[in-house]
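A single protein chain has been omitted; all remaining protein chains appear in their positions.
Chains here go by letter, A, B and C, matching the order in which they are written, and residues are numbered from 1 within each.
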Amino acid sequence: MNFASDNAAGIAPQILAAISRANAGAALAYGHDAWTRRVETRFAEIFARDVAVFLVPTGTAANALALAHLTPPWGAVLCHHEAHIATDECGAPEFFGGGIKLVGLAGQAGKIAPETLRRALEAGPWGGPHHVSPAVLSLSQATEAGTIYRPDEIRELAEIAHACGLALHLDGARIGNAIARMNASPAQATWMAGVDALSFGATKGGALAAEAVVFFDPARAANMSERRKRGGHLISKHRFLAAQIEAYLADDLWLELARHANAMADRLAAGLAAADLVPVWPVEANEVFVALPSRVDVRLKAAGASYHPWTTDASNGVAPPRDATLVRLVTSFATTADEVDRFVAVARAF
Amino acid sequence: MNFASDNAAGIAPQILAAISRANAGAALAYGHDAWTRRVETRFAEIFARDVAVFLVPTGTAANALALAHLTPPWGAVLCHHEAHIATDECGAPEFFGGGIKLVGLAGQAGKIAPETLRRALEAGPWGGPHHVSPAVLSLSQATEAGTIYRPDEIRELAEIAHACGLALHLDGARIGNAIARMNASPAQATWMAGVDALSFGATKGGALAAEAVVFFDPARAANMSERRKRGGHLISKHRFLAAQIEAYLADDLWLELARHANAMADRLAAGLAAADLVPVWPVEANEVFVALPSRVDVRLKAAGASYHPWTTDASNGVAPPRDATLVRLVTSFATTADEVDRFVAVARAF
Amino acid sequence: MNFASDNAAGIAPQILAAISRANAGAALAYGHDAWTRRVETRFAEIFARDVAVFLVPTGTAANALALAHLTPPWGAVLCHHEAHIATDECGAPEFFGGGIKLVGLAGQAGKIAPETLRRALEAGPWGGPHHVSPAVLSLSQATEAGTIYRPDEIRELAEIAHACGLALHLDGARIGNAIARMNASPAQATWMAGVDALSFGATKGGALAAEAVVFFDPARAANMSERRKRGGHLISKHRFLAAQIEAYLADDLWLELARHANAMADRLAAGLAAADLVPVWPVEANEVFVALPSRVDVRLKAAGASYHPWTTDASNGVAPPRDATLVRLVTSFATTADEVDRFVAVARAF
Partner (left out) sequence: MNFASDNAAGIAPQILAAISRANAGAALAYGHDAWTRRVETRFAEIFARDVAVFLVPTGTAANALALAHLTPPWGAVLCHHEAHIATDECGAPEFFGGGIKLVGLAGQAGKIAPETLRRALEAGPWGGPHHVSPAVLSLSQATEAGTIYRPDEIRELAEIAHACGLALHLDGARIGNAIARMNASPAQATWMAGVDALSFGATKGGALAAEAVVFFDPARAANMSERRKRGGHLISKHRFLAAQIEAYLADDLWLELARHANAMADRLAAGLAAADLVPVWPVEANEVFVALPSRVDVRLKAAGASYHPWTTDASNGVAPPRDATLVRLVTSFATTADEVDRFVAVARAF
């Protein structure tokens, strides 16, 4: 019963098979290979426009490289104050950006409200030489609270951001889960809603280690290849990175895997709710956040369930539970209905 | 009627005279001169212990160099969320620190309460590899709100900080004003209360451009001279930097000048209070913050008064005034009682 | 006929199989897994001492992280002026090190002579505050010229370096090829000869993407996990990184694969020499450098051979060939005797 992380899941069989298939003969290193070319073409198809794509091995690399590329050293990235980039990457964006500043905004259920963004940009103080200049708005999709931004929500935030000269970045570590949930195409969920750059996650979705930075305006990507290389993120046997993504994108496998993970989260949420353990935030991707009474917590742990406690504060819309632990339960492409049902059964047992 | 900034004042005559006196003959560059040696000795006397001292031309340099020296790149500096280092130095600490993170804490009247610090250190998440590690607590003395930390207040914060492995840094751009106000020696107000490093300001107090980073444990200063040099902050004709500080410290001129500035602030506060313009925060140094009704504001501007509006929020203990502007009035060694009285007269005129 | 790079080879079958085997069930992310523990133990066995090990996906990451960890921002890394870290990593060590300086030393056949190191350290100017301080000597093993340092050669350089306070780093992108060639154990070839830190390469040797930074004194590794994370180099599904290395180290596969690659290089060198195409540097690992007359170059390219030209200068002991191109021919675990023989046959054809 693994609900600790979608990173705890293994490799989707189709992706592992693609790695094996790619292991035939020699191929030029550093991206001068056919797999990489095909992936670039495939991304353009999926997003229905020319894009510049850079494959990297980790989500932190994707985020830090993208943010550093969009933000001058004297710039600021605005994000939810509990965003992964702000709390879980050990200062990677600050390091890659040469000392940029991340400015955290409050917001319920992991989401930034347009009014909050508007007020932050008005309040300041912003601007040189004394103050940093806001350069990027970064949204997590899905959010750290397992919720998602709908295209019109993104568009409203993008309009505010763009009007003030900020670029819009999407940390899409779980972009597949978000898009699978929406009635929107990848294009509609990103650049058509105003997104300028995307960290496209594949690892949590089922890859071994493969992410992509996607610039929807290729001109913005100038010199990104140098930035990636000096960050140590240009994989030499690049075909194996590309092969993972190629398989992930083929026949919309990414959406199929995400739909499964989402469905497992729904099943888990429904089961827990039936046991009066109602998720604290809407379940819109593959994460369920719930306050477990300590006896339930003990029972689940004893039964071998794996999951992590979650820290948040009132500004996220959740009153810290008394005598209960807020926990995060993450499903993945590999989660089975049986695992979910067993978890629920243990949770509701009296 | 200059109340815009203590940086708008000129050079105290005694300091200007010292620069002139130092201009006799040649002296080795880069600090290999007698003035620098004497200043080092003088700092040791004033603080009643061995210290390591590094002179630099600006307060931002002093802060950024000190913080970078005390914080590893994966570290965090905790400070009041309206601290100068966090809001007015365009990311200098982040730049010098290789991408460190400044974490702002709320607190009324510009001060961090012990309980706030304690909760922040408990709440986290802190610590590697995913989260940054708290490395420094930085207090502004006097604060951005013109208030001061008494030695026992510093000690309480220092104990919490030290218990968690943080060093304590004091941004003493207005340290003279703070100490002049207290019934405490420089030693009592700093290292005896737990301060590890101090940005000792002289510029706002009356120098041309001279600040000092003081490490109370000289061992912590190892390689600081390299850090200063590669920051471009090793002044070549160093005797003129040292001569400023020497004059500033001689016969406790720094405290005498600060006492005058503080007295002018008191006089201003009293005069305004008598006109029902009560300062929003206690006047403990050389700054008076007051909400000016717009007609008063207009009148003062018309009379040639120079001052700046001030931005703050409710967490600083001030409800944003309606139809009034919160302004900051700064006095200096050069402020005259006549200037203060004229300002008050215009402000209270009906 | 791929002689372009050992990075152009695929994944060794044993390593690919290990990735597949590791793909069973869930495992905690970020290195909290059994594979990682076993790899750490295995490294300690191989090097016959306690070591601190950090797995990363690229050689540039391994080098840059190791060098940044051993060098203060005001420090210098001394290396051969044609070392990979100096010429082929787009400034990664400088970036990770916060602006450190790489100082290139000349040396024939890719190797630094003890006398050259001694003179460089004596000549200077070195040391603060004006000059950077030498902090690390970095040797490439095997070198960029396909030669190797014998343990006693390393020891002599290490003694000079250590006497001046420098740490000794080995860029071991091809450490397997070097050790396979020597009559020395991994311990004898590294820490027993004075090496302090090693970038242990596995990718060129047969992995998908896996390298390790090995500190022979674990105390030197403090906070390396934070540095790795904020560099974006902490792989989330870490078991697959560890599984690669585990398979690579099992039953000395790494040395077996390297021995094959080396043997293919020897065969290639012998074949070319018999055709009067004598390698310009001793063939001691898996690289052969030879000056190809242009008609031979044209013929080989026409026959489908893949290889790259190589730039060097007289200080490397090679007079730039007239009407010939210096090329680098790299063999790998995947090179076949047939490939070698066909290449030689085309090269010698009249």
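Everything below uses one rule, namely that contacts are C-beta pairs under 8 Å (C-beta built on N, C-alpha and C of every residue); 3 or more make two chains touch, one makes a residue touch a chain.
This one's a predicted model, so the numbers in the text were calculated from it and none came from an experiment.
Asks: Which is it among B:A22, B:V39, B:I175 or B:A212 that touches the chain not included here?
Replies: B:A22
Asks: Of C:H32, C:H130 or C:K301, which sits in contact with the chain we cannot see?
Replies: Result: among the candidates, C:H130 touches the missing chain.
Asks: Among B:R230, B:H260 or B:R328, which residue is in contact with the omitted chain in the full complex?
Replies: Of these options, the touching residue for the absent chain is B:R230.
Asks: Touching the absent chain in the whole complex: find that residue among A:G98, A:G146 or A:G205.
Replies: Within the whole complex, the residue contacting the unshown chain is A:G98.
Asks: Give me the subunit C residues in contact with the hidden chain, please.
Replies: Against the left-out chain, subunit C lists 73-74, 87-91, 94-102, 123-125, 128-132, 311, 313.
Asks: Footprint of the hidden chain on subunit A, which residues?
Replies: 30, 72-74, 98-99, 128-130, 133, 223, 225-230, 234
Asks: Just checking the interface: what residues of subunit B touch the absent partner chain?
Replies: 2, 4-5, 7-11, 16, 19-20, 22-30, 56-62, 64-65, 89-92, 95-96, 203-204, 208-209, 226, 229-237, 240-241, 306, 334
Simple rule for what comes next: only the chains that are shown with their structure count from here on.
Asks: Among all other chains, pick the one whose mean CA position is farthest from the mean CA position of subunit A.
Replies: Chain B.
Asks: Round to the nearest whole Å and give the separation of the Cα centres of subunit A and subunit C.
Replies: 34
Asks: What is the distance in Å between the mean C-alpha positions of subunit B and subunit C?
Replies: A distance of 51 Å separates the two centres.
Asks: Find the geometric centre of each of subunit A and subunit B from their Cα atoms only, then give the gap between the two centres in Å, rounded to an integer.
Replies: 41
Asks: What parts of subunit A, by residue number, touch at least two of the other chains?
Replies: Residues 89-91, 95-96 of subunit A touch two or more partner chains.
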